[in-house]
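Just one protein chain is left out here, and the rest sit where they should.
Order of writing sets the chain letters: A and B. Residues in each chain are counted from 1.
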Amino acid sequence: MSAMETTPYALPDSDAEHEQLQKTWGPRRGPFSWFSQIDHRTIGRRFIVTAFVWFGLGGLLAALMRIQLAKPNNTFLSADQYNQIFTMHGTTMMFLFAVPVMEAVAIYIIPLMLGTRGLAFPRATAYAYYMFLFGGTMLYVAFFLNMAPDAGWFNYVPLSAPQFSPGKRIDIWAQLVNFTEISALTVAVEIIVTIFKQRAPGMSINRMPLYVWSMLVTAFMIVFAMPAVMVASNYIGLDRLVGTHFFNKAEGGDVLLWQHLFWFFGHPEVYIIFIPALGMVSTIITVFCRRKIFGYTAMVLSLVATAFIGFGLWVHHMFATGLPQSGQSYFTAASMMIAVPSGVQIFCWIATIAMGKPEFRPPLMFVLGFVAIFVLGGLTGVMLAAVPLNLQLHDTFFVVAHLHYVLIGGAVFPLLGALFFWFPKMTGRLMNERWGHISFWLTFAGFNVTFFPQHKLGLVGMPRRIYTYLPETGWGPLNLLSTIGAGILALGVLCFVVNALYSMKRGAIAGSNPWHAPTLEWATTSPPPHYNFLHLPTVSSTEPLWDHPENAPVVTGLALKKREVLITRLFDAEPDHLYLYPGTTPWAFLSAVATGGMFVALLFTPWALPIGVAIATTTLLCWFWPSSPRDEGEAPEQP
Amino acid sequence: MNGRATIDVSGLPDHAFGSRSIMWWMTVCVIAIEGTVFLVTIASYFYLQGNEAAWPPPGTRLPGLQWPTINTLILLVSLIPNQLAKSAAEKEEMLKVRIWMSVAALFAVGFVIVRTLEFRHLNVSWDSNAYGSITWTLLGFHTFHLVTDLIDTVALLVLMFTHHGYKGRRFVDVSENCFYWYFVVISWLPIYAVLYWAPRLL
Partner (left out) sequence: MTFVTFFAGSGIQSALEPAGAHAARIGRLWDVFLIISAVVWLLVMIALFIALARRKREETPDGAARARTTVSIATAITLVTLAALLVASVLTGRAIADHAPPGTIQLKVTGKQWWWQVEYDDPDKSKRFTDANEIHIPVGVPVNIQLHSSDVIHSFWIPNLNGKQDLIPGHDGSIQLQATRPGIYRGQCAEFCGLQHAKMALWVHAMTQSDYANWLTAARQPSKIPSTPEQRKGEEVFMSSPCPLCHTIQGTDAGGKTGPDLTHFAGRRSIAAGTWPNRRGYLAGWIVDPQHIKPGSQMPPMLLDEGQLQPLLAYLESLQ
């Protein structure tokens, strides 16, 4: 195999270099090598697949809920089962699917888009992946042992306090939060550092693709939002395990403290899901309208503004708790103001489409579906932000409708489009377009049939999280419609998944840049070699591949026998110095086993903390101790 | 279709200090995360205080002031060897790095020892009331990050006494480690004020 025939970014006669780099950056081989891989493409792929497995399970749970709600007085699920299932569904979708999948795609794509050889701190990527995997596994093992959390995805106290929820169910939830947040924070740090310091020469801050911007903003939001929920989940863990009184009003604790902490995280969380999707939308529109995005600066400022305002909205989830009026008006105003940056982006995309030449291929279809659904969901969000309306709509199916409009319409649709779009880069093969269209129309129709009626259900009084209802309420027909829609939606998802699985083996060969896309991930072969780029590209605009359909400018002089990466300067991305990445290691995996084991043991005894910390520290020392040339970035010894 | 070479980077240095290095940025991110943890915990502290007529609640004694004050002094003084180690690292002077890092680590050990006394003189248990819970937790979080940093420092120190230490990037690691210690010290000051002075003054 030769790396250079199809890209304009390779110097002639570099077969030998390719061979050597392949050895230097290649995976470890051997019996347990699966656990030692650390490179961002391998881990990114695993991350995406794992997130989709959780999505499939979360979706199947949703199907169970929809069956139960299809008719009044249904007995398909018991109250206890239903409560576990909706909690599992929300927890899975938010903590194990939506946030991780966005990070997973970034793990794969960001280094390629930046034109570098990997993600900063590659071993940490592996660690983050295993923490994510173990957390999800713990949750589902608990579920099958009938020990799943059952207090909703925001786990309000005092319902989740020891007095009202004995047993281990809530502790599982609290530990799951620790698993996923550690994973998310690790990845966020890597993304920030990679974007700041490893951009291709010439990719100054004002030439970063919008997807890179969106991930940068997201990573910062993660850094400032996730600590709040970790602190909160540790409070509840302590209340349950060692008898602290954070939420026990008899001893001076306070139940609203939980709500403040949770939503201080929870609201930014929804934008953490949504903002990467915005980057995907911009990417897809650029490519399939054959035009650079209109209003780049406005787009960037909108992303940043969304992030900032996003930290000042959390109380709009708590209007019904009866906080003082004046404060509530502030949060209404802020919630409405956040519609402005969203609107600006919608307008800029429409302008881009108007000035470009749209090609109606599946990724663009998903994006167009996104616009229709998300704008509606955003508008229901504005309704919810008005206190008087909120007091009627809060905790009803209207909210359920809103959250699925923005989460599925606003994030899952762009995600599916982006996966269709990046699939050839990841696998070397194209997905089938006809089935792409079919899965789009099925999901689009199914989605609206499922969730549009839920607006009305909320207005006519159906609270959320009820496992059954009486025939006299009149909610039966619309619920049945919603259930039918969920069936269509599931079929659409299934088509997409099958299309992907089939195309992985049988799809048309893609070539390095099948969509004639302008960003650097398309400047290398599909799938990319272990070292990503034979010669690092340099750029002089936001659309480098459109500037240089051939004879593209590249960097030379990076070591061949060491895992050397180029570090560039923060703003102008001029080459600054060189840095050696460590090589493959089993210790990232073993550290995750140690920390994960500690979290699980903490379900049972506080003594797990000192013991677990000792073991985890040992594994971490082994991880960082340079005991072989591999740890210092040298190529592994040749056999 | 072929590329053209434009920049040759083979002559670039193999390490750099401060905000040029990726270690520095990682440290900044970690500081941001831990700083947020502390801020959120301090916010909880005042939120809970707002619920009580008296703080600490009636029947609970004030936390002892002597040990934390001693500890604050230890931390402040430790900034001196810490800064000396940092400058030595940036000048890549191995001997001075070894000396001053060792001294700084000794300060940290001293701090951890005094910390145990500090816990003993909190005069409240974590399970007596919400005040006790938040006090223990805030001090606990700080201790946790202190101890992990101490372990990290000692490991790096040992490394600096081996042949692995003679690498440019190790000096970057030392410099970042010292940078982080500044955060340990500076974050302690508000925590000290909250835990020991807020109940007395507010």
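The rule is simple: a contact is a pair of C-beta atoms (placed from the backbone, for glycine too) under 8 Å apart; a residue touches a chain by one contact, two chains touch by 3 or more.
Here the structure is a predicted model, which means the values were calculated and not measured.
> Missing chain touches which shown chains?
Within the full complex, the chain left out of view touches A.
> For the chain that's not shown, point to the residue among A:V141, A:M355, A:V498 or A:A614 touching it.
A:M355
> From the list A:L64, A:V304 or A:V344, pick the residue that touches the absent chain.
A:V344
> Pick out which of A:I109, A:L368 or A:A552 touches the chain that's been left out of the picture.
Only one listed residue reaches the unshown chain, and that is A:L368.
> Touching the absent chain: which residues on chain A qualify?
Touching the missing chain: residues 78-80, 83, 151-152, 156, 158-159, 164, 249, 254-256, 291, 294-295, 298, 320-322, 325, 328-329, 332-333, 336-337, 339-340, 343-344, 346-348, 350-351, 353-358, 368, 371-372, 375-376, 379-380, 382-383, 385-396, 455-456, 459-461, 463-470, 473-474.
In this section, only the chains that are shown with their structure count from here on.
> Taking each chain's centre as the mean of its CA atoms, how far is chain A from chain B in angstrom?
Computed value for the inter-centroid distance: 31 Å.
> So in the complex, which bits of chain B are touching chain A?
Against chain A, chain B makes touches at 1-16, 19-22, 25-26, 29-30, 32-34, 36-37, 40-41, 44, 47-48, 51-52, 57, 126-134, 136-137, 148, 151, 155, 159, 164, 167, 169.
> So in the complex, which bits of chain A are touching chain B?
4, 6-12, 120-121, 185, 188-189, 192-193, 196-198, 201, 223-224, 226-228, 230-231, 234-235, 238-239, 242-246, 248, 251-254, 257, 260-261, 264, 535, 537-538, 550-559, 566-567, 569-570, 575-580, 617, 621, 624-626, 632
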